[in-house]
Every structure is written in C-alpha cells, then in structure tokens.
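The complex appears here without one of its protein chains, the remainder shown in place.
All chains are identified by letter, namely A, B and C, in their written order; residue positions are counted from 1 within each chain.
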Amino acid sequence: MIRIVYLGKLADVAGKSESQFVSSSGDLDWPDILALLDDHVREGLADAVRDERVKVALNGQVLSDREGLVARDGDEIALLPPVSGG
Amino acid sequence: MIRIVYLGKLADVAGKSESQFVSSSGDLDWPDILALLDDHVREGLADAVRDERVKVALNGQVLSDREGLVARDGDEIALLPPVSGG
Amino acid sequence: MRDIRLLDAPFDPNAAIDALAMASPDIGGIASFVGKVRLTGGVEALELTHYEPLTLPGMHELADRAFGRFDLIGLLMVHRVGVMRPGEPIVCVSAAALHRRDALGAVDFCMDHLKSAAWFWKREKRAGQWHWIEPREQDHADLARW
Partner (left out) sequence: MRDIRLLDAPFDPNAAIDALAMASPDIGGIASFVGKVRLTGGVEALELTHYEPLTLPGMHELADRAFGRFDLIGLLMVHRVGVMRPGEPIVCVSAAALHRRDALGAVDFCMDHLKSAAWFWKREKRAGQWHWIEPREQDHADLARW
C-alpha cells in the first residue's frame, strides 16, 4: 500500500486529506502517480500538482527532483504546495 | 543658593553627591565654578570636571557649550561624566 | 535549554518563557516574540495545517542553526497548529543569552525562518468561509536579509 497525503489547498482540490493505493504492478513513478490522481481521486488534481511550486516528500524527505520519484509498497508521499505567507 | 550635583564617578571624586553655594558676588560663570570646586569641595575635582567628556546640565537642560554657563541664584547645575557601557 | 514544541491546543507564552528563564538562570537577557491571531480584519478563525514528518524536524534544524549562529544559553520555539480564535497566541520564540545582541538576533532570525523551515499552510475564516493564505513577497525579502 502506498499513502499519498495532500497538504494545504491540495486537500481541497482532492476533496480529502489522503489516499491509499495498492499497486498491482509494483513500484509507482511520477507519471503513474499523476495518472492515479486524475483517474482515482479527482479530475484536475494532477494539474494542480503539476504546478512547479508543489514539492514532494517521500517518507518525510523533500525530493530535490520530484520527477525521479519511485514509490514502493509502504511508502508515504506528501504533496506540498507553497507555504502560506502572513 | 546654587546647587551642584555630582553624578557617577564625580561623586566619588567630590566625596559627596551635591554641594550648595551662596554666591556673594551674584552670578557664577564656568571659571568661577571650577575654582569653587577645588577650593571648597575637594582639590582635584576641577581637573576631573575639565575632562571634555564631562557634560553640564543647567536646570535639567544639557548645555551644548558648558564654557558659556552662567548660573544664577536658585539654579541647579549637574556635572555628568560619560555614561557607563555594558 | 532547548524547548521546541508543536501544540494543537491554546498555550500560555509567559509560562513557557518563565520556564526558559528558570532553566537558564545564568543569563544576561531574554528576548521574546509572541505572535497572536489578529482581532481586526474580520478574521473569525485561523487554521494552520502542518505535515508532521517535516514540521518538527524543520523546527529542530532551525534551532540548530540559531545555536550555531548566535551565542545562546537557551531557546524556546512553540508553535500552534489547528484552529485558533482571534487573540490566541500562534507562536512564541524566546532566546536567552549572555548578550542582548545574541538574544534579539536569534528571535529575529528564528521568526524570519520559521515559516519556510516548518511548512505551515494557513487559512482564514471570514464571513463563514475559509480562504487559503498565499505565499507573500515580504517573506522572501525577510529571508534575503540573512
């Protein structure tokens, strides 16, 4: 099982704060995840996540290159929009 | 009567925190006061006060030119050494 | 002393600062900043969301940097998460040091970096509706000072 956590405004776009996926085909890469978001969570979510200011953390570590993400069973992915000012 | 107040280290040099003078000859100017300090308070006090970092206040106003001081009956003169750091 | 906490319920900044002072008796001075939810502007509530695996480590790394940069005896960094009402404290940063410049500098430094180090998402409730707060240019300018 792979857990995806939506932070800030992305939780509104997703309509939930997290999703869990069981991948029948093994590891998930970045394109796999974007496809899952649109197909199984909510249409338009993938576009919101494509915003280059959205950072990605894998098991609590922010990735320097989110395109290189490979998620395995048991992993937690967090989708992090820019933090708020004020 | 004219009151002279010694602040900080000058109180140690004077051996007291203030003096009062009755001037029989009317107003006192800066040389008059330096003479009074040495003659009637303690020898060496005038030299300590001559230190150019010592500022002079007349009735609560710091003078920009202490040499121009003229003190009249009822006035209060404060002799202010540099304030402490730390 | 080092006291870094995330709290999901109201807290008393004075009690936290006093505890820092008690645990660091040998100080010259203690500087503090307490940020509160504003009473003006029609904000009915403020909500801070955080991502647990990033927030607390981010605050600890910031504390490490503050200790490395300033000569500190103690540092307190307490931040609220969850829903807060107007007037409630959001954040308290307090630094104890032998020298004033270190204490004040550390508080300023931590406040400038806290938002970017600790990943908070903020929304405000106005007239019954929640609104996300976007990133601000000013924060980038603040960071550029260091």
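Going forward, a residue touches a chain if its C-beta (ideal position, glycine included) is under 8 Å from a C-beta of that chain, and two chains touch if they have at least 3 such contacts.
Here the structure is a predicted model, which means the values were calculated and not measured.
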#### Entry: Neighbouring shown chains of the undisplayed chain, as defined at the top
B, C
### Touching residues on subunit C - with respect to the absent chain
14, 17-18, 25-36, 38-40, 87, 98, 100-101, 103-104, 107-108, 111, 142
### Query
Please identify, in ascending order, the residues of subunit B that touch the omitted chain?
5, 7-9, 11-12, 57, 59-60, 62, 76, 78, 80-86
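Methods note: only the chains that are shown with their structure count from here on.
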### Summary
Among line, ring, star, complete and other, the chain touch graph is other
#### Entry: Most remote chain, CA-based centroid, reference being subunit C
B
### Task
Name the two chains that are joined by the greatest number of C-beta pairs in contact.
A-C
### Task
Take the average of all CA coordinates in subunit A, do the same for subunit B, and state the distance between these two points in whole angstrom.
78
### Query
Between subunit A and subunit C, what's the gap in Å when you average each chain's C-alpha atoms?
28
### Query
Among the residues of subunit A, which ones contact at least 2 other chains?
none
